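Only one protein chain is missing from this complex, and each of the others stays in its spot.
Lettered A and B in written order, each chain numbered from 1.
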Amino acid sequence: MSMNKDEALLRYVLRLGDNALVLGQRLTELVTWAPELEEELANANLALDYIGQARLYYSYAGTLEGKGRTEDDFAFLRDGPDFRNVLLVEQPNGHFGDTIVRQFLFETFYALQLEGLSRCSDPRLAEIAARAVKEIRYHLRHVSHWLVRLGDGNEESHARAQQSLSELWRFTGELFAGDEVDTIVEREWNGPRLGEIEQTWSREVDAVLADATLIRPDAEWMDGGGRAGRHTEHLGYLIAEMQFLQRAYPGARW
Amino acid sequence: MYTQGLDQPGANVEKPAPAETAAELARFQARIDAEEKIEPKDWMPDAYRKTLVRQISQHAHSEIIGMQPEGNWLTRAPTLKRKAILLAKVQDEAGHGLYLYSAGETLGTSREQMVEGLLSGKAKYSSIFNYPTLTWADVGAIGWLVDGAAIMNQIPICRCSYGPYARAMVRICKEESFHQRQGFEIMLELARGTAKQKEMAQDALDRWWWPSVMMFGPSDAESKHSAQSMAWKIKRFTNDELRQKFIDVTAPQAEFLGLTIPDDKLEYDEATGHYRFGEIDWQEFYDVLAGNGPCNRQRLRHRRAAQEEGAWVRAAAQAHASKREVHTAATGARAQRAGGRSHG
Partner (left out) sequence: MADETWPLYEVFIRSRSGLSHRHAGSVHAADDKMALDHARDVYTRRNEGVSIWVVRSSEIVASDPAESAAFFDPAADKIYRHPTFYEIPDGVENL
């Protein structure tokens, strides 16, 4: 075994931070584009929750790493290959249906992951997870209702939602494709069991899709590589935009 | 100020509708003079209603459009803390627009109609938002100057005679307090930062000062509606009074920041206790108002695009709701016939 349990925990926490930051950034891009004013407020809440979670994860990672790196160092001074988020969260917002499907597929998983983490043996991570799971449960309620409205709305919304589902399905496999880090966290830190999560996820997704009159795509090819820092082309642009000021004015305080 | 005296000089003064007797108008004015609040179902002159709808909807539109220049730096905010704060601020602005549309709806118009007014280009919004945000310092300048000016205008409106508008403003003012502070904090950090950052801050102040001063609108002598609005306690202070107050409060803040306000006539007058200031170029104001500011077209285009892109979503939600209501009603009817209670 090449990695000790502390190293695994650090990497795991950074992955959580990266998922939260990338998704938070994606939702931030949607500000001023919501289909209705009330949805603007809802979307901003979702984005704020993710940015808040990212800050908690990154701060903790800095503590675990012990090299004095701050939350902003992790967010603004790492390049693409150092980000270890799953590919699903870096997919573009597309239209409202694409966003809702992406959120739904990820958050069904993330809520289960957080529930598991709230029982893990690292007190700080358990604490962050216990707080985050309340937020994500609300997100999931929100996006599930929307998926049902779109799937069981009119012909156009149904077609769009089905299309979004077909296109994003290839990124769901990665959620459960654990590696050494996941295994160690599961074993040494009483972390969430990916196998069990996958089954629950599948059941929950099926239930909502049924209500939405949508068809679960056939699981053909699954994309992956995020945990190893191999991303889609989208991440580079996201990072470039997000990090611009810190890169253009190195060392400045804001 | 998001209602910045957009009344054009020479616009028609409303003639009272025939049903409005002198007695009714006098009774209404007496209520106003006694500082009573007018509520949605109360009698009110036609012109009072129309003025309020115009002012409230302009104010709402300003909040919504105002999300764009500030939102422009959300994805590029330089720290996670700044990103979160700015997100919360822009979200508040959406909320303010929403409270104001709600207040407008109590007067007999609908959000749809008000929004249609904005999208068609007929309705106005505060022209300050037709300027671009070119650097991060602009975000600071907007918070410090534009929100600062807004607060000055909004606090008196908390005492406006129309209940729903006053209550919306109370809510808005409570939320607004952090908006200006976060802007000033950004400017302070920049002013005390690197030479380039200080330059950035000064440049933002150079570009935002005069448009902010113009936000209060031209002198009230130019506006026929001002006097009536004051009498009906929709407007509580004159444009000039508010503008003077803004300059008096803000000039020392600029000094504290170590930045220079781009007005070489700006000077504190010991005798009056106020700042003297230079002449305002009202041509720029009218140009921007007429649609020729740097961002007028862009702002509306963005708003229209968002509205159009969202149409299928809104329609889907409606379709879904109708389907499910029919279903619930049918289930309920069956249950009732079966002798059970319906749980609609």
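Here is the rule we go by: contacts are C-beta pairs under 8 Å (C-beta built on N, C-alpha and C of every residue); 3 or more make two chains touch, one makes a residue touch a chain.
Predicted, not measured: the structure shown is a model, and the values here were computed from it.
Asker: Tell me which of B:111, B:198, B:274 or B:302 is the one touching the absent chain.
Answerer: B:111
Asker: Among the options A:55, A:84, A:142 or A:160, which residue touches the chain absent from this view?
Answerer: In the full complex, the listed residue that touches the missing chain is A:142.
Asker: Applying the definition given at the start, please give the residues of chain B touching the unseen chain.
Answerer: So the residues of chain B touching the unseen chain are 6-8, 11-12, 19, 27, 39-44, 46, 49-50, 54, 91, 95, 98-99, 102, 105-106, 108-113, 122, 124, 168, 171, 175, 311, 314-315, 317-321, 324.
Asker: On chain A, where is the contact patch with the chain that was removed from view?
Answerer: Per the touch rule, chain A residues meeting the hidden chain are 36-38, 41-42, 45, 141-142, 145, 149.
We take it that only the chains that are shown with their structure count from here on.
Asker: So the centre of each chain is just the mean of its C-alpha atoms; given that, what is the distance between chain A and chain B in Å?
Answerer: 35
Asker: For the complex, give me every residue of chain B touching chain A.
Answerer: 64, 67-68, 71, 74-84, 87-88, 90-91, 94-95, 97-98, 101, 111, 136, 186, 189-190, 193-194, 196-197, 302, 306, 309-317, 319-321, 323
Asker: Within their complex, state which residues of chain A touch chain B.
Answerer: Going through chain A, the ones touching chain B are 21, 25, 28-29, 31-38, 40-41, 44-45, 47-48, 51-52, 54-55, 58, 71-72, 75-76, 95-97, 148-150, 152-154, 156-157, 160, 241-242, 244-246, 249, 251-254.
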